[in-house]
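For this depiction, one protein chain was excluded, whereas all remaining protein chains were kept in their positions.
Read from first to last, the chains carry the letters A, B and C; within each, the first residue is number 1.
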Amino acid sequence: MIHCPVAGGKHVEPAHFRLMMGCAEMCRTAAHFMLINSPHHKHICCKCAEICSECSEDCERVGGMDECVVMCGACAESCRRMAA
Amino acid sequence: MIHCPVAGGKHVEPAHFRLMMGCAEMCRTAAHFMLINSPHHKHICCKCAEICSECSEDCERVGGMDECVVMCGACAESCRRMAA
Amino acid sequence: MIHCPVAGGKHVEPAHFRLMMGCAEMCRTAAHFMLINSPHHKHICCKCAEICSECSEDCERVGGMDECVVMCGACAESCRRMAA
Partner (left out) sequence: MIHCPVAGGKHVEPAHFRLMMGCAEMCRTAAHFMLINSPHHKHICCKCAEICSECSEDCERVGGMDECVVMCGACAESCRRMAA
């Protein structure tokens, strides 16, 4: 989250930043719905997988964010499994 | 959120409590997606409307929560408009 | 939160961005502690007032954010009253 403002350039493009902030938020929400064992967690995890995938692809496009690409991709995969 | 543990009885039934906690969480998340102006906010608001509606109905079933019934219903309605 | 990535320049300086993200987070947390009527809310509101004040001053320094300056200042004042 703070790597990007430090790196500047493409890293602070509104679309990229918005995606990252949305991804961080959605991951927390998904974790909370699993914590409270809500039947809504499947839908939430499904949406989370979608946002994590987008974020992973956008980190790849921006470049120099290999760790984020991998983490977001892994998170998307694990959310997809929860949503199944 | 804290009225129910104080009231006890049906107010602390797991299903009711889970719904209230999920509702509070989803409302915050929806507000955040609107704040960051994410294109995902429509989906999120749609899900939020669904959870708020459920919560409003469950507060009605439990009884003695007229204020919550009204607030959750109004919130569901406003989320539905955002999602449209 | 998204005005700044759009505006660019000083608006995306890491220190400014970090402050804004911390401010948004702390406000949510303070609201949650008041919602659950936790005795810890005073401490939390006190910290929230401090971060809101800093954010208000930094928005003033960056410039072109008069609305944020006013909102963060009002929020700081209201948190200070909760913490008293």
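Just so we're on the same page, a residue touches a chain if its C-beta (ideal position, glycine included) is under 8 Å from a C-beta of that chain, and two chains touch if they have at least 3 such contacts.
Note that the coordinates shown come from a computational prediction; the quantities given were computed from them, not determined experimentally.
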{"item": "Hidden partner interface residues of chain C, rising order", "value": "18-19, 21-22, 25-26, 29, 32-33, 36-38, 40, 43-44, 47, 50-51"}
{"item": "For chain B, residues in touch with the removed chain", "value": "1-2, 5-6, 8, 12-14, 17-18, 21"}
{"item": "Absent chain, residues of chain A that touch it", "value": "1-2, 24, 28, 32, 35-37"}
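Convention: only the chains that are shown with their structure count from here on.
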{"item": "Whole-Å gap separating chain B and chain C, where each centre is the average of the chain's CA atoms", "value": "25"}
{"item": "Contacts with two or more other chains, residues of chain A listed in rising order", "value": "18, 21"}
